[in-house]
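Here's the structure, in structure tokens; my notes come after.
The other protein chains are all here in position, but one chain of the complex has been omitted.
Chain lettering (A, B, C, D, E, F and G) follows the sequence in which the chains are written, and residue indices restart at 1 in each chain.
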Amino acid sequence: MTLTFPEQIVYERPRAMVDVHTHYCPGCTHGTGHRLISEVIDEMGLRERTIGVASVGCSVFAYQYIDVDFVEAAHGRAPAMATGIKRVLPDRIVFTYQGDGDLASIGMAEIVHAAARGEGITVIFLNNAIYGMTGGQMAPTTLPGQVTASSPQGRDVATTGRPIRMAELLAALDGPAYIVRRSLHDPANIRKAKKAVRTAFEVQARGLGFALVELLSTCPTNWGMDPAQACAWVAKEMVPVYPLGDFKVIEGIY
Amino acid sequence: MTLTFPEQIVYERPRAMVDVHTHYCPGCTHGTGHRLISEVIDEMGLRERTIGVASVGCSVFAYQYIDVDFVEAAHGRAPAMATGIKRVLPDRIVFTYQGDGDLASIGMAEIVHAAARGEGITVIFLNNAIYGMTGGQMAPTTLPGQVTASSPQGRDVATTGRPIRMAELLAALDGPAYIVRRSLHDPANIRKAKKAVRTAFEVQARGLGFALVELLSTCPTNWGMDPAQACAWVAKEMVPVYPLGDFKVIEGIY
Amino acid sequence: MQNEIIIAGFGGQGVLFAGQILAYAAMESGKHVTWFPSYGPEMRGGTANCTVIISDEEIGAPLVRNPTAILAMNLPSLSKFEPLLKPGGTLVVNTTLVDRPVERDDIEVVAIPATGLAETLGGKRLANMVMLGALLAKLPVLLPEALKAALENHLPERHRHLLDVNMEALEEGQAQCLAIHMPVP
Amino acid sequence: MQNEIIIAGFGGQGVLFAGQILAYAAMESGKHVTWFPSYGPEMRGGTANCTVIISDEEIGAPLVRNPTAILAMNLPSLSKFEPLLKPGGTLVVNTTLVDRPVERDDIEVVAIPATGLAETLGGKRLANMVMLGALLAKLPVLLPEALKAALENHLPERHRHLLDVNMEALEEGQAQCLAIHMPVP
Amino acid sequence: MPARGTIVVNELYCKGCALCVPVCPPGVIAIDTTRLTLKGYNPAVLVTEGCTGCAVCSVVCPDAAITVYRDVTPRREKSLQVSS
Amino acid sequence: MPARGTIVVNELYCKGCALCVPVCPPGVIAIDTTRLTLKGYNPAVLVTEGCTGCAVCSVVCPDAAITVYRDVTPRREKSLQVSS
Amino acid sequence: MPKELLKGNVAMAEAAVRAGVEAYFGYPITPQTELLEHMAARMPELGRTFLQAESEVAAINMVYGAACTGARVMTSSSSPGVSLMLEGISYIAGTELPFVLIDVMRGGPGLGNIAPAQGDYNQMVHGGGHGDYFPIVLAPAGVQEAIDLTVLAFDLAEKYRAVTVVLADGSIGQMMEPAELPPMRPLRSETPDWATDGAPDRERRKLTSIYLEPLDEEVANRRLVARRIAVEENEVRWRGFGLEDAEIVVVGFGTAGRVALSAVRAARAEGIPAGLLRPISLRPFPTQALKELSDRARTFLVVEMNSGQMLADVRLAVEGRVPVEFYGRMGGVVPYADEVLAEIHRLSRKGPISRAIRHLNEAEGD
Partner (left out) sequence: MPKELLKGNVAMAEAAVRAGVEAYFGYPITPQTELLEHMAARMPELGRTFLQAESEVAAINMVYGAACTGARVMTSSSSPGVSLMLEGISYIAGTELPFVLIDVMRGGPGLGNIAPAQGDYNQMVHGGGHGDYFPIVLAPAGVQEAIDLTVLAFDLAEKYRAVTVVLADGSIGQMMEPAELPPMRPLRSETPDWATDGAPDRERRKLTSIYLEPLDEEVANRRLVARRIAVEENEVRWRGFGLEDAEIVVVGFGTAGRVALSAVRAARAEGIPAGLLRPISLRPFPTQALKELSDRARTFLVVEMNSGQMLADVRLAVEGRVPVEFYGRMGGVVPYADEVLAEIHRLSRKGPISRAIRHLNEAEGD
């Protein structure tokens, strides 16, 4: 849009976001995740040297929404694909955008090894405690007792174990430089999340190593809630299981 | 052999070890690992209700040496295969025997998820810091600077990361009941290792959950050392990187 | 003798369920029947549709290019399917959500404010039954009783309390249809 | 004209290297040649062998059922390969490690205490060259010079200092062969 | 006197999720149930006076549908430079 | 008086790795370089008097090739029952 | 049992339950997911094993383990997920264990889409995994057949100790039709004599796919080939329509076969002597039946939802005696009956080369 007094704009849609209506459900915080990344790409001026790696999940179409070169990985393999790109183009900014089924279930080996190698990539990990794309089955991150399409009686920890806390797990490795967890359920947390996303890109730009930001996210559709309820559920149910905070921050990042 | 005074025997080859010459190189502590498991199976009287899962590595023929029902898994997938067995035969004792390439490299997803689910299996994990079977390539457990067939200049942590310490990594999960590291390089440590292996089988027999014993092991052949040097190298080089000890022991095991 | 019916609308309008009720009714009337949905994430937020084929003999293709009847519950559905309807076929339009006239003149049109009527009966969600009722009035592929029986037997437990209003919606659809539909000259 | 030579012994006896030297010599003498090893873990601890085929024309199969010559550096190798040797073929046996006589009488046998001789020359590991020397003396498939040149050019750097003793071992093998080998009546 | 501002909701993006409604401090945003966007959603709209241009709605909007304008005060201008 | 014992090395299993040699407290085990086993290894053997039957060699033997005998003392017997 | 209106995925799942499946391991993927979800609800309530694996790789290896114990076990997936299972499938085949895989095919290659397709024909029928092994492959064309073949799959898998695949396209999984489920079978009472179930009082058992000595591996391979031959002799299944006097024989499986049925009916209604052979068993393939038809028919038309994979098997049966033409749609496109009818018209007029092939050449430009 053309503006007569541009200096009056307090907030405007990031340039790095493509001007299209997304396929995400109303209120799905995947959109928020995309927005934060786009804002950071704008602020850091990375648009022309960034390569995004979309994963298989509801965010499969991330490549349609963020205005940088993009590839679409196989389910769970985004970190391996990003490794392939970063190794041949070390001066580019390479990030993956992955859901919890993608990263914590089928993609466990690839994320652990990318982190252990200290691969110089940025991973934005959206944890919504469920498989959204396929219609709401249990993820490794699903909460105890949570009813999903593949845990109709509620997740039974006796047979399926407790939720996997990826940030804590990866922080147990020597490789990573920056591992934190934030949430997208309210303005204050979204602002913190934005800072973390920016740091995660700066870590890469400064060549400090592997950076991952876990973002607690909503899936109103498969949780069977309206968007506001979903945000409240994140605060009430998810945050206690997935404490927000910094799990690994090497010297020199802050 | 027939013994006139059986009561005089202080030590004899465990009954659970098949009477064959193994294919292992002279002094390779894979043999020691097999022996400890066999002793425990004898002592606990498990021979007739145990199912072993051999993995792909030099121990691929474990099924020929330990006298229980045995299956041979695909490379890295032993924990998944063991899960399949244990789920349909919950009252049997199911254990896997895996090398570090098998468990820590290609098998990362399967071991992490089996541990996270708290799968009621016992995992004996031999860490010899190299791929033995295929002729001495780098493993995720290879020490910094260690020369291998695929790290001819010595492992470069800048491009391949630091060694993955599996016991510490898995201990970061909520699922496992018992995660310890021991070593096979001298009599005192072998005795401790034996106790740990026994505990790991007891944890399963008592239905307490997932148990894993990481055993530091030698590969004289691919390390280019004689067996005694190899044991010394474990003590001098490996133990500092892979500290021995208990990393997770839930209530009620000891 | 084979009838091919496409029911299309927004995700929330119960088009898949309407198709299933039709299919149950056909089955219980001893006919061959197939129900084929649009599926997967492309449905998310967007539009949904299903194809119900009712026949006296074994059914071959589960999808047809030119159906014999279409229930268009919103504008996008009308735009997408009107051109495909077989000449002489039946088009039921939910005029509440469709603000333009039908374009073709080689088909039978039933224009009915289904959503509007549904609201008077107890809620938008009943529009699908109103449309079904209207269809049967125009195209007697099945006996209304069969549809009612299907509703009776297959309305999910959690909606049991809505059985009566669903029945009324069906009847209202039929009644209105005979009254209001405008055959093309 | 094609010669097929199998060299077999314990892992540590340098049978693969002996085969490679033979192959280099053949290549540098302008012949077609293939070197095919036994490989993989089954070698571990156990025995190793390789097949070297030297020919004047393009070589087909890289493995043969009945070779024209065999170098048996230990007992298991003799037992395994003696029966396979082509009638009239050449069998070189390392008598130091083989305590039984050769069984077949339709072949040419060179019995030589290669390991023993090697020790006198500077170490067991030279037995492979002694065997090679003996083979060439009996079966002049290549010129001894070619073999020496091959050693010269392809002995790994870290063994360079052993070049001379390797040469001697070759010569010793040749010399002994003419002296000691026992043609079958 | 309180800062004055306004918002523009782009109906190409807005899905009427209503996340912006409760977070608005002066409570001047509401969902317009009388209209459907081209995509079939009831859009958010500024319903009364009082927008301070605090931009909190834009922070929660998953679809980056909101543009926020406000009278520039020196303080804000400084912080603007910081963040862009 | 020190306990007396002896070992038998099964040459079907022994690979002459020599791990048992240095760990033997009285140092009575050695590798016999004059003989090859059927598998082609120089086996370990008990070379002199003095084996106490402490069984430490059997603890390190990767091939479970060693059987250890010793005069039974009550103490040892007790601990035996414990571990079996 | 009375007929019910059942969705293909649910019907196959419940059929497996009634056939006595003891353990299910799987991973969600569209358009197969309802199958897994039905198992998630049913298996625990019956005290049987359901586990959502961390991946298809893990799922197939869990199946491998469970199969070693002699249990009736299965998994299900769709195209990309099945690709991830191929190493495990090869291992299970090499270990000569029975199990059932249901592949509900979607558009490919790669991530492709979730629409119905038949692009996994070669992958399943001709062994996508490494080495020589021969799964039995059954292709349903409707919900009732999907039920019947699922039950049959378990019996054949155990009879031949063979990997058995129910190869359905997405439309079979997603559509609803009236169908009758079989009665609930009792669970298997005894354990096969090869199972590694850690049982007392017998010689220990080993199950593995490794034979380090090639001659031993060859013996194992021969057992597999021998079973393949036995399967080819005993288990061929197909359905025909109007073949008695057919001059134009249309061949298609699964949904493509249904579409072809509509087209053939329409053609006959116009007096064109067309007929349909719909292979039900893809391996073993109805080679003999096609051979015999090729002595009578004037021409063959193969219809597939892929670029022409079964086509090769038809041509191997016909061996050039009569022309074999092809009409295929790819990438998740389900052909309409009128497209196939147009091909039949063309052939009945001995027209120009197939439209399908024409498209393909047109595409050469881009």
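As a working rule, a residue touches a chain if its C-beta (ideal position, glycine included) is under 8 Å from a C-beta of that chain, and two chains touch if they have at least 3 such contacts.
Worth saying up front: this structure is predicted, and the values here are computed from it rather than measured.
Asks: Among G:G127, G:G198, G:G252 or G:P284, which residue is in contact with the omitted chain in the full complex?
Replies: G:G127
Asks: Check each of G:M43, G:V82, G:V166 or G:V303 against the chain that is not shown and name the one that touches it.
Replies: The single option touching the absent chain is G:V82.
Asks: Which residue from G:N9, G:T95, G:S281 or G:S348 sits in contact with the chain not drawn here?
Replies: Answering carefully, the residue with contact to the hidden chain is G:T95.
Asks: Would you indicate which residue among D:F10, D:W35 or D:F81 is in contact with the undisplayed chain?
Replies: Reading the full complex, the residue touching the unseen chain is D:W35.
Asks: Can you list where chain B touches the absent chain?
Replies: Residues in contact with the chain left out: 56, 60, 72, 74-76, 105-106, 108, 131, 133-135, 137-138, 140, 149-153, 159-160.
Asks: Name, in rising order, the residues on chain G that touch the hidden chain in the full complex.
Replies: Chain G touches the missing chain through residues 57, 79-80, 82-84, 86-87, 90-95, 105, 107-115, 117, 119-120, 122-123, 126-133, 208-226, 229-230, 306-307, 309, 312, 315-316, 319-321, 329-333, 359-366.
Asks: Residue-wise, where is chain D in contact with the chain that is not depicted?
Replies: Residues touching the hidden chain, for chain D, are 20, 23-24, 27, 32-37, 39-41, 58-65, 154.
Rule of thumb we're sticking to: only the chains that are shown with their structure count from here on.
Asks: Using the contact definition given at the top, which chains are in touch with both chain A and chain F?
Replies: Common contact partners of chain A and chain F, which must touch each of the two, are B.
Asks: In chain B, what residues contact two or more other chains?
Replies: 24-26, 109, 113
Asks: When you check chain C against every other chain, which residues touch at least two of them?
Replies: Residue numbers touching two or more other chains: 41, 45.
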